[in-house]
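In what follows, a single structure is set out as structure tokens and then discussed.
The complex appears here minus one protein chain, its other protein chains still in place.
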Amino acid sequence: MLLAFLAVIALAIVRLRNLFGVVMLSGIYSLLMASIFVILDAVDVAFTEAAVGAGIATILMLGTLALTTSRERVPMHTPLLPLVVTFITGAMLIYGTWDMPAFGDAAAPPNRHVAPYYLERSLPETGVPNVVTAVLASYRGYDTLGELTVIFTAGIGVLLLLGRRRERGDGRATTRGSGA
Amino acid sequence: MEFLVGHYNYWIFVFLMMLGFYVVVARGNLVKKIVGLNIFQASVFLLYISIGKVLGGTAPIIVDGGGPATYSNPLPHVLILTAIVVGVATTALGLSLVVRINEAYGTIEEDEISGMDKEP
Partner (left out) sequence: MRHHVILRVIAKLGIPFIVLFALYVQFHGDFGPGGGFQAGVIFGAAFILYALIFGLDNALEAAPMNVVVAFIAIGLLLFAGVGVAALLLGGNYLDYGALADDPVAGQHLGILLVELGVGITVAAVMIAVFFTFADRGR
């Protein structure tokens, strides 16, 4: 049911030309996704999605709209070729789902590989009851370090691209982009 | 019928992914393209989390002396948790590129930008 809502909102995002409305709808889309994550037992992920998707991403997009324009022009060329491409790709992906395990199957390969080890051993080995935290920080520490580096790099990139090189020393010393 | 119930969620994810893909390919507005990329990305998140769901399971937080309860698979949660935050950081990078493009060309429509590039 919620998935159907999600599909409807995504369709509305595609149809709408007012970018302000598009951004608002994408915020609602994120909030719906967060509730679906709760239903799918991923509370940590839902937490993140609600804070990030409905909060920060929406604000950043609104900030971009304030700096640019909020109307989308009607494209000049016909969308026939993209439609054909998406239909073919979608059909191939749906054909691929035939081999997927059924929803919620405890015996599916992804749920039998390392997950039982984590669920059994994480509490005695790390003393942390939240398995997601234990796996995130300990078992997959390298991965998380890499992800954090990506966030670091993206943040530095934004500062370099948009940071104002201000020579006036007015005490606030905003970002000084050195690369540009 | 059983097959339908077990797989319709994948089909919705494919539908969402293709909507995002269509927006990225067919629309010329750069902000709209980024929203489309986010929809695309969100469908992948949903796919991962729904693979990790175990029917009858609960969230993977082990309670003291809870006994052998069934938990959903924590591994996709970890992957997607980091991916969401990385996603918003890269979205911010894309949006800042859009802002710079708007400052340089005065527009965020792809057609007009490539038209300007062709003129000497």
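By written order: A and B. Residues from 1 in each chain.
Assume contacts are C-beta pairs under 8 Å (C-beta built on N, C-alpha and C of every residue); 3 or more make two chains touch, one makes a residue touch a chain.
All figures in this text were calculated on a predicted structure; none of them were measured in a lab.
**Student:** Which candidate, A:P79, A:G96, A:P116 or A:G155, sits in contact with the chain we can't see?
**Tutor:** A:G155
**Student:** Spell out the interface residues on subunit B facing the chain that's missing from view.
**Tutor:** Considering the whole complex, subunit B reaches the absent chain at 59, 61, 81-82, 84-85, 88-89, 92, 95-96, 99.
**Student:** Would you write out the residues of subunit A that touch the absent chain, in ascending order?
**Tutor:** Where subunit A meets the chain not shown: residues 43-44, 47-48, 51-52, 55-56, 59-60, 63-64, 66-67, 124-130, 132-134, 136-138, 141-142, 144-145, 148-149, 151-152, 154-156, 158-159, 162-164, 172-175.
To be clear about the criterion, only the chains that are shown with their structure count from here on.
**Student:** Determine the centre-to-centre distance between subunit A and subunit B, using the mean Cα coordinates as centres, and give it in whole Å.
**Tutor:** Chain centroid spacing, subunit A to subunit B, equals 5 Å.
**Student:** Per the contact definition, I'd like the list of subunit A residues that touch subunit B in the complex.
**Tutor:** On the subunit A side, the touching residues are 3-4, 6-7, 10-11, 13-14, 19, 22-23, 26, 29-30, 33, 36-37, 40-45, 48-49, 52-53, 56-57, 60-61, 63-65, 67-69, 72-73, 75-77, 79, 82-83, 85-87, 89-90, 93-94, 97-98, 100-106, 108, 110-111, 114-115, 118-119, 122-123, 129-132, 135-136, 140, 143-144, 147, 150-151, 154-155, 157-158, 161-162.
**Student:** Give the list of subunit B residues in touch with subunit A in this complex.
**Tutor:** 2-3, 5-7, 9-12, 14-23, 25-29, 31-32, 34-36, 38-39, 42, 45-46, 49-64, 70-78, 80-93, 95-100, 102, 107-109, 111
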